[in-house]
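Of the protein chains in this complex, all but one are displayed in their positions.
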Amino acid sequence: MNAAAVVHWSEGGQQVVSDATGVFGLTWLLIALPLLGAVVLLLGGRRTNSFGPLLATALVGVAFLLGLVQFLQMVGEPAADRSFAQSLFTWAPIGDFSVDVGFQLDPLSMAFVLLVTFVGGLVHVYSLGYMANDPDRRRFFGYLNLFVASMLLLVLASNYVLVYVGWEGVGLASYLLIGFWNAKAEYATAAKKAFVMNRVGDIGMSLAIMLMVTTFGTTAFSGVFSGVEQASSGVVLAMGLLLLLAATGKSAQLPLQAWLGDAMAGPTPVSALIHAATMVTAGVYLIVRSNPIFDLSDGARLAVVLVGVLTLLFGAFVGTAKDDIKKALAASTMSQIGYMILAAGLGPAGYAFAIFHLLTHGFFKAGLFLGAGSVMHGMDDEVNMRRYGGLRKAMPITFITFFVGYLAIIGIPPFAGFFSKDKIIEAALADNVWLGVAAILGAGITAFYMSRVVFMTFFGEQRWADDVHPHESPRSMTVPMVLLGIGSVVLGYVLYSGSRIVLWLEPVVGPEEEHELGIPVLAITAIIIAVTLVGVAIAYSMYLRKPVPVQAPLGTVVTRAARQDFYQDAFNESVFMRPGQYLTRFLVFFDNRVIDGFVNGSAALIGGGSARLRRWQTGFVRSYALSMLAGAVLVVGVLVLVRL
Amino acid sequence: MNDFPVLSILGLLPFAAAVVVGFLPHGRELLAKQIALVVSLVMLALTVAMAISFEPNAAEPFQFVEKTPWIEQFGISYALGVDGIALVLIAMAVSLGPVVILAGWNDADDNERHRPQTYFALLLALLGTIVFVFAATDLFLFYVAFEVMLIPVYFLIGMFGRGQRTYAAVKFLLYSLFGGLLLLAALIGLYVVSARELGTGTFDWTLLAGMPIDPDTQKILFAGFFFAFAVKAPMVPVHTWLPDAAASATPATSTLLVGVLDKVATFAMLRMVIPIFPDASEWAAPFVVTLAVISIVYGALVAIGQTDMYRLIAYTSVSHFGFIILGIFAFTEIGGSGSVVYMVAHGLSTAALFLVAGFLVKRRGSSLIPSFGGVQRVAPLLAGFFLVAGLSSLAMPGLASFVGELTVLIGSYQRWPVAAVIAVIGIVLSSLYVLIMYQRVAQGPETENVKGMRDAVPREVVVFAPILALTLAVGIFPKPVFDVVNPAIERTYSFLQVAPVEPEVPVGDVTTDGAATDGEDS
Amino acid sequence: MIELLAATPQTSTGEAVAFWCLAPIAVGAAVMILLSRKAVHSALWMATTMIVLAVLFIMQGGIFLGVVQVVVYTGAVMMLFLFVLMLVGVDASDSFVETLRAQRVAGILLGAGFGVLLMAAVSRATFPEAVGVGAANDAAGGHVEAIAEAIFTRYVFTFEVVSIVLITAAVGAMALTHKERLTPRRPQPEQSVDRIRSAHPTPHPSPGVYAQHNAVDTPALLPDGTASEASVPDELRRQGTVRYTELEAANRRADEDGERE
Amino acid sequence: MNPENYLYLSSILFVIGAVGVLVRRNAIVVFMCIELMLNASNLAFVSFARLNGNIDGQVVAFFVMVVAAAEVVIGLAIIVTIFRTRRSASVDDPNLLKL
Partner (left out) sequence: MMPHLADGFTSPTFEYQLLAPMLIVFGGAIVGVLVEAFTPRGPRRTVQVALGLVTLVVAFVVLLAVTRPKLGDLAASGTVAIDGPAVFFQGTILVLALLSFLLFVERGVDSAGDAFTPSGATIPGSASERELVAARVSQTEVWPLALFSVGGMMLFVASNDLLTFFVALEVMSLPLYLLVGLARRRRLLSQEAALKYFLLGSFSSAFLLFGSAFLFGYSGSISFTGIYDSLSSGVGLDPLLLIGTGMVAIGLFFKVGAVPFHSWVPDVYQGAPTPVTAFMAAATKVAAFGAMLRIFYVALGDYDWNWRPMFWVVTILTIVVGSILAITQTDIKRMLAYSSVAQAGFILTGVTAASDSGLSSTMFYLVAYGFATIGAFALVTLVRDGTSEATHLSRWAGLGRRSPIIAAVLSLFLLSFAGIPLTSGFIGKFLVFEAAVNGGATPLVIVGAIFSAVAAFFYVRVIVLMYFSDPPDDAPSLALPGAATTLAVAVCAAGTVALGVVPGPVIDLAQEAAAFIR
């Protein structure tokens, strides 16, 4: 739609962004298809009850196929020509400033398109079974479609404003889906909490956009990235930190991580899709996408690294203490995204690995969540792992797929997670020894808590209640799980071999920076695997060799703290919520009593003055004469005074 | 353009209809409503026709100009005309006309004291004054419309309101009069100054705008104008009339009052305050911006603490008006255009909120938030409306307010970064007040209170649909609005001395979407 | 005499002596108006002041005015005052207890303040040489002629308008005091004839006779114990303030109840 | 002697009259005090006539006497009317109209 090829700077050299033609010209359809589904389902009312869910699933499927076609087409292009721009219309033109509704399809967004549509499609299919008996499932599928559309908009947008639109859109979808069963008051609260905390992060996004417009006069990626070199270092640092703030909100990183655990209130497919595979990784996408900004600011990258490493440990510790299977997985998600953020913070050395881990994680974590959903499905929505045990016989497919995901996440070769996590840890070690140590420690804890989950759920004696009859889930649910399981097995190697992922992303994030490692790579891998096995062993000794009590033991101080998410909610409550409530209450009082009181008080004062003055009107003619004489003195006095 | 006096007809038609409707005998209530609806639709058609033949980039400031001498001794004329800003706001107001009439269809039916005829006559009269107030290019005529506007609202609140309607009506009127009379004093001062500067005194905007006035005088006159508009807008700390008025008025009245009428103030800041008192505007801008930011945060915080839906919505408006004023006083084109879009968006979102809240309140008989709970279980459609209205209020992308809020923030950040940074807190607070209200009203288990509540009836759907459509239209494709507004904003700020804000690192020529030429030739 | 007093612009010693004798009298009499308990005394002090003022007028060349002052003011107006005083009770005397709080103190203070302002103004004015009315008189051919000329030429319209004031006074006094008769006064013979023809040739019983109270509003009791309405003045009956005995009141209530049923 | 002395006298009489209006309760006396004020004014007029050599001052004084006479008639008529109704000539008694 726009002028022909314009130049897009990237550290890797010249990247040509060409006008989207051919199949790339259909990029807008990627978003439009699920959006259409959402509109039809949400506005169509009860009429669409019968075919709505299927339609929604089909539309996402079509989008996936379209993405696949585009991918194949893109693979055929030379590496430098893999970026395509499409501008639909000008959204807000004001003087020299203007925002287009425009998309940029390049290797990075392509990866996300495939992830989102594939996992999204599978989750849709899964949901057909999982939500089969929910009276509101039409709405559910509408929301899911809305989410997919927003997520695609987020990753396809060619400027930050449009990213922000998608950003908020996924937030809204997340809110709607977390609160899908809002008849339960806590669920509604959880949804609200997620939305509000996300909005806190959005402050960063808004401010970053303002800063960009002020600095560059545009928010388009091309414009911002080409101008960023000339911007002052303070501005670049500020932009980086603001984008990081946005990322922490969406990706549940410290200090805005508190919502994710509660978000498990949503139906499990939602947790799989939104709160594991896609939306929560948007922060990683944002940082990687903004790589020209982070490349230029060591300070911003340091902040990113710190957030990542702290969150990965935090999430890991929390994960060890949770008895709720979904919450344990949520903590794990938090921790794994910590890895990604950490990688992204390492700069050119880590961008590709962040995305790598993001993709593999998308598969195995989605699979794990779907597995958990399957378990819950068979266990009458019981989420407490202390009430599980020995389920591997009752639901073999679920067990196998779950176990594959488990192996992937703890990083056992050759499962997917092994490759991606290993790369991150290597990069971290190369950057700073302590970072590496923390990352390796995190891997160990990951192994421990994930083993704990697997052991408590599928191994050991049965601990479920008498009236529960575990059974395998229907085909619609198991097929997606199997597909994701396959992905968890092969995706790592596929992307790793020949540095495929690195090369694929090179046009966007630049070439991988070679890092110097003091010790051989194999040694590191060995150490990591060793630590992982130690974690598994500890879990084995604690949860498989000893019976798991149905009532959770009190535990140590640390355990208790971890169970409470290290008192993050208590902290938020006492530092923000309570004072906020007091402030609000005070201001309401202030408004009613002081401001309005002042107004009403003035009125009363005038009224009172009137009543008092009125008493001068005594009805005695002599008093009136007196006031007249007083007036005479006044009048003549004023006249005389003027002459003085 | 042509000689067809479209603005006069647009303004006078509802008055004529109001007289007819007001004098309809008992028993003809339905006819009254129908006339009102038809007239409002005719107005809408006229406005659409006007908008189509409007030329955004015309050289002269006003189009559809009409001018007849009125009080020649004082250079007062009956002068009408619209620029882009006025056109957009008239369009917004007139679009809400049929919506509001339909929404208030049964509002006056069970009123023991007063007849529906009166209700609809007052609504029509209000619509008429609104047209005049936006279309007047003579300041005196503007003032007349500005004050006359109070009368129908006053009666609408006092006659057809609920609760403390008398208190609210009187408070509204006195507040407005207080501001209005100071405005009158300032207006007279301006006239006297114009007589000195131009030889003959005048109230003609085209002569007054950009007229040299010595700075001290400007400051005094500015104070008079600004105070009146701050009361109307409403800004903290002169806002307390609004919650009372909104809590007592019918939703239809509140919609027009908050959604449209209060825009007069922000409109007048752009139309009058800045072009006529540019120096004083620059001088006072830090103060105004501070107040605006206080309004944003304060309004939102107090909104969070409200237990009455109507009052809550009123306080959200205080917050939103803070954004609008912040945008205006950013003195950047982005901020200015953004604030106009925000005005439109706020009109729509407030309309949606008030009207949907009204549907709920009508069913429940109470506007207190705790008297609801779990509405979604019994009336999912209504709850959905409510949520969408709320999202519109919290500036969800895709909806109109987002466009306004984002551009306002960008525009104000360019000039007043600190203010913009504080104002951004408003977006968190807005999600709090909207979602808390939605949660308490619509979510959670179905409560005794809402048992048997009927879901939205077709009339309500018809009321909500156009608002939603407009909100989405402006949210997704705001360009037509910007195209119309931009030239007017540019003209407005051309009176100022402040340097336009230039990007530090201009990269306009290499963007894919930011090219300066995009607006015209794509 | 006329020349002596009127024509001199400057005050002669004689005038000064006269002034210093008369002025204290005028002030004293004026003060006495305020201090006299009885209104009629005040009126007399008032007359005193007026006469003194008449002399002062004459001393300043206002001979005609002085005469008018005595004739019209002291003669007619003061008599009117006295007449009305007689009408409302010549003995009536004011209580000297001030009922309005602080009225007297405030009045005197304000009066003093006002007086100071006035006199300060007069004292600060620097008057030119007094001209005297002599020249004006001479121009017209004499004092009375001068006044006459002013009245009948320059101020003739005003003079005629003054007549309106007088007419107003007359009409007003009539309106407030004259009661119009609706029916011609009936001659006494006719009244006595009517009396004999009526049911009550004898005088009505006087109120209170045979009743508990001897007051006008208590009706007389007839021998049968009922009250005689005729014994109370019509006025009271109309006002409904007739005081019945308890027994009678009870009977009446019973009657009324009966009627209602 | 200085002719201004007449003005001092006039001022004093005027003030005494004014104070009399404030402190006396009998309507007729109050009214007399007002007449005293008018008389004081007349004295001022006559004195100024002499100071300025303009006979008009005396003419005014003459008219004032006529007008005052008429005023007295009306005033006394009003007082008499009130007296007939209330049996009192005190200006303090009629005070139904207040507040």
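When the chains are written out, they are named A, B, C and D in that same order, and each has its own residue count from 1.
Everything that follows uses one rule, which is that a residue touches a chain if its C-beta (ideal position, glycine included) is under 8 Å from a C-beta of that chain, and two chains touch if they have at least 3 such contacts.
Everything quoted here is computed from the prediction, not taken from an experiment.
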item: Chains still shown that are in contact with the chain withheld from the display; value: A, B, C, D
item: Options B:Arg28, B:Lys67 or B:His114, residue touching the unrepresented chain; value: B:His114
item: Where the unshown chain meets subunit C, residue by residue; value: 117-118, 120-122, 124-128, 139-142, 145, 148-149, 152-158, 161-162, 164-165, 167-169, 171-172, 174-180, 182, 234-235, 238
item: Contacts of subunit A with the absent chain, listed as residue ranges; value: 603, 606-607, 609-611, 613-614, 616-617, 619, 621, 623-625, 627-628, 630-632, 634-636, 638-643
item: Missing-chain contacts mapped onto subunit B; value: 70-74, 113-114, 143-145, 147-148, 150-151, 154-155, 158-159, 165-166, 169-170, 173-174, 177-178, 181-182, 184-185, 188-189, 191-192, 195
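What we mean here is this: only the chains that are shown with their structure count from here on.
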item: Chain pair with more C-beta contacts, A-D versus A-B; value: A-B
item: Length of the line joining the C-alpha centres of subunit B and subunit C, rounded to whole Å; value: 69
item: Separation of mean Cα positions, subunit D and subunit A [Å, integer]; value: 95
item: Multi-partner residues of subunit A (each touching 2 or more other chains); value: 618, 620, 622, 626, 629
item: Interfacial residue positions of subunit D with respect to subunit A in the complex; value: 18, 21-23, 25, 30, 91-92, 94-99
item: For the subunit A and subunit C complex, residues of the former touching the latter; value: 618, 620, 622-623, 626, 629-630, 632-633, 636-637, 640
item: Subunit A to subunit D touching residues, read off their complex; value: 614-615, 617-622, 625-626, 629
